[in-house]
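Here the structure is laid out as structure tokens; the discussion comes afterwards.
Moving on to chain A:
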Amino acid sequence: MNKHIRKHETDLLWRDREDVAVLTFNLNGETFAIEATVVQEILDLLPETRVPGAKAFLGGVINFRGKVIPLADIRLAFGMEAGEATIDSRIIVVQLDIDGEPCLVGIRTDKVYEVTTLAQASSEPPPSIGMRWRADFIDCLVKRNGEFIIVPNLKKIFSVDVTPTGMLFTG
Partner candidate 1 sequence: MSAHILTVDDSASIRMTTRIALTGAGYQVTEAVDGVDGLAKAKGGRFDMIVTDLNMPNMNGLAMIQALRASPAHTGIPIIFLTTESDAEMKAQAKAAGATGWITKPFDPEQLVKITRKVLGK
Partner candidate 2 sequence: MNLMDPVQVFRMEAAELFVVIEEGLLDLLGDLSNQAQIDAVFRGLHTLKGSGSMFGFEALAAFTHHCETAFDRVRKGEVPATAELVAAVLEAQDHMKALVDTPNGDHEATGNGLLAKLQAAVGAKAAQGCVVAAPLPAAVAGTSSAAAPAATRWRLRFRLPVNAMANGTNPLGLLDELADLGDCTIKADTSAIPSLDAIEPDDLHIGWTVELTTTQPQPRAAIEDVFIFVMDDMEMVLEEVSSAPAPAVASAPTPALAPTSVALPLADAAPSEPARAVNTAPAIADAKQTKPAAENVRVPAERLDELMDRVGELVIAQSRLSQLAGVSADIQLRSVSEDVERLSGELRDTMMVLRMVPVGSLFGRFRRLVHDLARETGKEIELVTEGETTEVDKTVIERLADPLVHLVRNSIDHGLEMPEDRLASGKARAGRVTLSARQAGGEVIITIRDDGRGIDRERVRAKAEASGLIQPGQMLLDQELLQLILQPGFSTAAQITSLSGRGVGMDVVKKTVEALRGVIDMQSTPGEGSEISLRIPLTLAIIDGLLVRVGTGSYVIPLSAVEECLELSAEEDLRSRGRSFISLRDHLVPFLRLRELFRTGTPPDRYQKMVVISTGNERVGLVVDQIIGDHQTVIKAMSKLHHDVVTFSGATILGDGNVALILDVTHLVTVGQQQEAQLRAAG
């Protein structure tokens, strides 16, 4: 019963599964989790090349094994503040499905914790009010050890916006 009540349209993580293996990480003191199966690799910080004109949260690219992939700071998508790089900072490379094509993207994190299992039973949809961040960028919240783990909706965050930013035309 519970399962169905709690389901909401952005429930991408569970897809009728009881438990899902995730990778947890830290951003500005909050714990986030992404499904472990999409994670390709965890990297130390790499030299980043700025892409002028790109969206702020996708402002750079890195050389990942000979491929040029975007480096995302999802904090900026959420409207959180960008953080300074620390000795614990890591890049999680994930493979997303963008318009039916696999697409690699690096996600900047303050610290990577562990691969763990989250239970669907402890999951809640993001509250529609009282959130600091855009609710539609959050897939669900999962309560564990007294804290909420945020599962971001990567598909939504990275959904391709087809309109060119036209930086140069307006500039």
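The candidates came about this way: all candidates are chains of the complex that A comes from, given by their letters.
One rule holds for everything that comes next: a residue touches a chain if its C-beta (ideal position, glycine included) is under 8 Å from a C-beta of that chain, and two chains touch if they have at least 3 such contacts; residues count from 1.
Because the structure is a prediction, the values reported are computed rather than measured.
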Fill in the blank from the handout: This complex places chain A in touch with one candidate of 1 or 2, number 2
Problem - Touch list for chain A against partner candidate 2, complex - result: 47, 49-55, 58, 61-63, 66-70, 72, 98-99, 101, 103-105, 158, 160-169, 171
